[in-house]
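Apart from one protein chain that is not included, each protein chain of the complex appears where it belongs.
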Amino acid sequence: MKATDIQIALCGSAGDGTIAAGDILRNAVARAGYRVISFDVYPPEIRGFGKCISRVRITTEQSYALKRQSDVFVSLDDSHAIPHVGEVRPDGAVIFESQPVATVAEGHHISGHIHPGHIPYGIPLRELSEKSTGGGRSRNLVVLGYIAGLLGLAPEHFLSIIEKKFTKQGSEVVSRNQAGFHAGFQAGTATFKLDNVFFTPLGTPHGSEQVVMLSGNAAVAQGCMDAHLDTFFGYPITPATSIMERLAVALPKRGARLLQTEDEISAMAASIGAGFAGARAATATSGPGLALMSEMIGLATMAEVPCVVFVSQRGGPSTGMPTKTEQSDLNAALYGSPGDSQHIVIAPTNVEGCYRCAGKAFEMAERYQTPVIVLLDLYLSNRYETVTLAVSGPPFNLNANKPRPRLEAGEVYKRYALTDDGISPRAIPGDAGCMHVITGLEHNELGRPSDQEEMHAAMSRKRHDKLLGALQHPDFTVSKRFGDPGRVKVGLLSWGSTFGECLEAMFMAQAEGIPCAAMKVVMLAPFPVQPVADFMADCDVVLVPECNYEGQFAHLVQGILAKPVVRLSRVPGSPMPVEAILGEVRRLARGAVTAIAS
Amino acid sequence: MKATDIQIALCGSAGDGTIAAGDILRNAVARAGYRVISFDVYPPEIRGFGKCISRVRITTEQSYALKRQSDVFVSLDDSHAIPHVGEVRPDGAVIFESQPVATVAEGHHISGHIHPGHIPYGIPLRELSEKSTGGGRSRNLVVLGYIAGLLGLAPEHFLSIIEKKFTKQGSEVVSRNQAGFHAGFQAGTATFKLDNVFFTPLGTPHGSEQVVMLSGNAAVAQGCMDAHLDTFFGYPITPATSIMERLAVALPKRGARLLQTEDEISAMAASIGAGFAGARAATATSGPGLALMSEMIGLATMAEVPCVVFVSQRGGPSTGMPTKTEQSDLNAALYGSPGDSQHIVIAPTNVEGCYRCAGKAFEMAERYQTPVIVLLDLYLSNRYETVTLAVSGPPFNLNANKPRPRLEAGEVYKRYALTDDGISPRAIPGDAGCMHVITGLEHNELGRPSDQEEMHAAMSRKRHDKLLGALQHPDFTVSKRFGDPGRVKVGLLSWGSTFGECLEAMFMAQAEGIPCAAMKVVMLAPFPVQPVADFMADCDVVLVPECNYEGQFAHLVQGILAKPVVRLSRVPGSPMPVEAILGEVRRLARGAVTAIAS
Amino acid sequence: MSIMERPVFVDDKLREVRQSGRLEYRSRSLPTWCPGCGYFSIVEGVTYACNEMGIAKEQAVVVSGIGCSSRFPFFVDLFGFHTLHGRVLPVATGVKTANDKLTVIAVGGDGDGFAIGGGHISHAAKRNVDITYLLFDNGIYGLTKGQTSPLSAVGLRTSTSPFDNMEQPLNPLMMVLAYGASWVGQAYAGRPDHLREMITKAIAHRGFSYLHILSPCVTFDKTSKTYVNLGLRVRELPSGHDATDLMAALHQARDQESLAIGLYYQESRPTLNATFEQLVAKAGGGR
Partner (left out) sequence: MSIMERPVFVDDKLREVRQSGRLEYRSRSLPTWCPGCGYFSIVEGVTYACNEMGIAKEQAVVVSGIGCSSRFPFFVDLFGFHTLHGRVLPVATGVKTANDKLTVIAVGGDGDGFAIGGGHISHAAKRNVDITYLLFDNGIYGLTKGQTSPLSAVGLRTSTSPFDNMEQPLNPLMMVLAYGASWVGQAYAGRPDHLREMITKAIAHRGFSYLHILSPCVTFDKTSKTYVNLGLRVRELPSGHDATDLMAALHQARDQESLAIGLYYQESRPTLNATFEQLVAKAGGGR
């Protein structure tokens, strides 16, 4: 039996409840046991009638990216939907309002734009809404019901999600919306189905895991909670704000503390202060805030204070495009702090990775006594995926912070003792006998200022060498190869949110018979030199797709390995199109162009 | 006749007037027409008796670095001098106090440490000082006189420099110090010379140029003045402060303006505000301040506002080693601002380069409408060199800022018009008809916010492509090759203050018969890809010596050219030792190790 | 009349505006603010002031930070610089330092000014930079969709204070008075006639003028600084208020319940640019 793989796109204007409908849809199917990946497109303005699109891909096994083409496309506003109708696959369904309120000028009704290969379903959305709820505002729920009916999804999960979502607005709103859904559902079941979109039933889920649907930022917040975050300091900024907003609710419930600071410098400073005092501490920001934090991050590097910084990237440079995705803060995350100031930088590639990286970041920060930057981007922060959590409890070490040095009588405590692995015994205020002062000045083993040549050289080595341990950090995937084993024609080397698109492209290329592999690099600093070198050695040519203009990751790879890669650097403000990657893979596989350094 | 090449080192404690003596020496010989390079070592504390060393290299033609070994070594404090006595070359002179005040414990008088090959000159410094001036405080001037007498330098320039230096403290101090000098001079001329240190007389200087002695920071200030800087905004920080301190005196004298701001963010912000309003504007800082400025620099990149930032590097990361030199802020200067935010980064390699880069930076900032970072370091900021200035006036274009768009009637002014070379017509407040709003948001040609995919791609391209023009900027040396032409065994690829040491090492290697060349890269962004690629193609192996731990420039070169270089990355806190470079060159020339990527 | 039905001020006055010639100062971009946002009346106030004072539009620069408020420069037809969050004053200082002739107006929100930008106000005030700072106080972060600001009232529920804000707000007027600002006033977006007069006076003042403008965020604050609440809390300064008496001004500013609008304090002292000129004279300089 073929597995389920259906992508539904809802398109409307800001007032149509498009995003709300998408949200109900993804939650309902997730509750039914399907795996989901979903990403919404919003207009940048607070108010207005800008374009909204909610895309939901529903599968049997977790998928990695949205598909290039949707199976079902819904228009709630034809003026916005018309330019997008081409994204429906052949034999896919297009659902639209069959009875517009006013007469529509020629060419402005979607029915004139549906491709010959598409199956059109015109339904009287407004009429059904008005009849069932007494008003036109439930069109979004009518259409949801219609989809459920048409595709054969049971209404139960939809109804309970609708109840949950609207319960704050009162029972009247709940039943109105449920009524709209029912009306649509009936219309859907009554429709003669012409398309070939099917849901296949699911097996029973394993008992040892729990599947929840989370956005990337929600997964980060969950990771923080499961890692028992003590203190969070933050300053609002798109697209990171919702991490703080979620923690503002969750932390006090666990007796923990959140402070909205006066700026990002303070947020970082307070995190470091709290880390020094022994708390698990974190902050979250985007590019502009990262810039402001860079001096402080350097202090944490020098003073060896653990702290975790979540950075969700958006379009840059400067204020840039706050509501568009991009991967252009890699350089700043790696190199933003002056001096030889390497620290750990990790970048998850999907929502589950957000959860794991969030929790693991604390372990690493504390174990290696260093700042850890977790690089997300708007696409990852805001997209929804079903995530599998272990029922046995969070997979994080809550004690990385705990081990305190035990001193022999008469022994002098050395906060920065030069040890074999570069990791010194860390004590915190309150530990009698371990009195010390930490500083951003270069210092000796005791922490006293020193600018002696030998000391500076030894401490520089220590600060860099200790990080290498992170490449072997327990239960953490630093890098991973997928696809064909052994020698391949084209290798895709990728990081962050774009990796999902790389995998999709790789599957499609393999299906076309191109020998192909893909590697995700999760830990960007310290860099997993050997695995990446091995991977590159296996590939005739290596393609690095990323959403930035300068090819920042490609530059990093070349800088470290001194071997050329082919860049696919794009700044669409939206996820890298799978077909763009596939196109490059095909071109490279044809051998039309061999690897060049640019 | 052999040219003059004499290096004199004076070593004492902070109270001995060591640095003052070095200052008089370098000024006097410069006035006599010799070329000078000189660098002092200070203790980090404000007060105390830390070690001071002043080294002065005096040559017929301008040299590039201090020599590894001094020809004449003076001890004003044996406890500090003993560890350094080994730096005297065979047959060199060691001058010391022959009659210490108190009895000295065994091994604590320098005479016990002078190497067999050195020529010792013990003189009763204190006695001579007391006899001639009535006190022991002029020992530093006695020794200067002694050197002048011994080596046959005429006293006239010394006497006038002494007068100039002490005139503020009154005529009594002047004549006391001159008397000390005379006493030393007589003792010097009366001494039977055993060493082989000679001054050879100079030819007459050319009339078309003017030779002055400047520190790197003084050269920067002079470059700013000669480029007609209108406004300077700064915040004190070692080792950049003296740029502001000099301009604080000089700018008001020319009717121009300097403001000490509340922090570095403000300094950068005000520079950008002034640049927007049409003024030549600059600021100066070091690593910690650069970190704070990085968000603002990104704004200037996005809004295309000219501004110049002088960054004098010191030991890092964080507060690091404020009084020690290092080249570890390259990454932060290149990549510190989030987003795809390339701007121009140039790094002079000597004091004359400081002057030229300072003036040229304004031309470039205005021509390419971008921030320009001029990277110095403590070694370059504080070292003194004789510099040749054209008598015909400053070699800077004062009008780069001037051309204003002239609009045809009815034409709409487009601040960010997409042009062939990426450079748009820039207007400033006051230009009627060219009303516009600039922003750090992505924008269209008019400057209105836009986050359309095509616009962002086009503007990203424009912002990067326009910088390429700087690689051909008139009268500016972007990169330059020295040494053997054609194929060589070892190529030295270098940037910033370390280049002088590379040249010295290259000369020594050539003298040993090693085919060798060196290239300085002055423009670090945009990168001169072709010249460096050509150079690398000519070298069996390329060595990159630099004063940082991570090999930041080597990483840049590999990142761009995808070809391996050999790193010589050291963090001594002082200039890279010439012998360390030479040692690597020898090793590589022997072919013991071929190029490896690390 | 409910808040959302309240007519947008710009519409109210459109005819009057058209006749006055003030439209010249309006840009062709329509404000992207929510209908009913208090900020509309500030645009109107600035264009009124420019018209009243006969400011040549190419000789005026509006500098802003980041926030809903900071979109302002796009909605007037003056030179403009939409800078970074919190940095409006240092940028404006640079603009004014570069060119004495420009009329420089700095605008920004309460978060922009008193959170991230809080370190700059005292310095602009002490230097007496000849600029006008219009602070749009809606007591919330509008652009980022409703978080707590340092001027948020105790008890305000926001997305970052889901259990209600418990921090006491700053007192912006006392602060700016303590900083030594040479012109300090307050106005309310719901009293547009008074507002536009205050803006005009603030711009006319030579030196650093600070105008605090209370303005409702109709989208994210439904309970605290609303038109209804502010309408009840705003009062005039007492008729005998002596604007040269700093202690009296501080006393008035102290009352954060009943909010006095009007001119709190004014003094005359050399501006930063005048100081620069004195320095040049001392140095014996000249261009």
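For clarity, chains are labelled A, B and C in written order, and residue numbers in each chain start from 1.
We adopt the following convention: a residue touches a chain if its C-beta (ideal position, glycine included) is under 8 Å from a C-beta of that chain, and two chains touch if they have at least 3 such contacts.
Bear in mind the structure is a predicted one, so any value in this text is a computation, not a measurement.
Interface note for the absent chain: among A:H108, A:R254, A:R487 or A:R590, the touching residue is A:R254. Looking at A:D431, A:E453 or A:D540, the residue that reaches the missing chain in the full complex is A:D431. Checked against the full complex, the candidates C:S122, C:T200, C:T226 or C:Q266 give a single residue touching the omitted chain, namely C:S122. As for the chain not pictured, it touches chain B at residues 45-48, 235-238, 241, 244-245, 248-249, 252, 258, 260, 262-264, 288, 318-319. Mapped onto chain C, contacts with the missing chain fall at residues 114-120, 122-123, 126-127, 150, 163-164, 166-171, 174-175, 177-180, 246-247, 250-251, 254, 269, 275, 278-279, 282-283. Along chain A, the points of touch with the absent chain fall at residues 230-231, 233, 249, 251-257, 259, 261-263, 265-267, 269-279, 281, 295-296, 299, 303, 429-441, 448-449.
As a working rule, only the chains that are shown with their structure count from here on.
Centre-to-centre, using mean CA coordinates, chain A is 39 Å away from chain C. Chain centres here are Cα averages; for chain B and chain C they lie 45 Å apart. Each of residues 295, 299, 303, 439-441 in chain B touches at least two other chains.
Multi-chain contact residues of chain C (touching two or more other chains): 66, 84.
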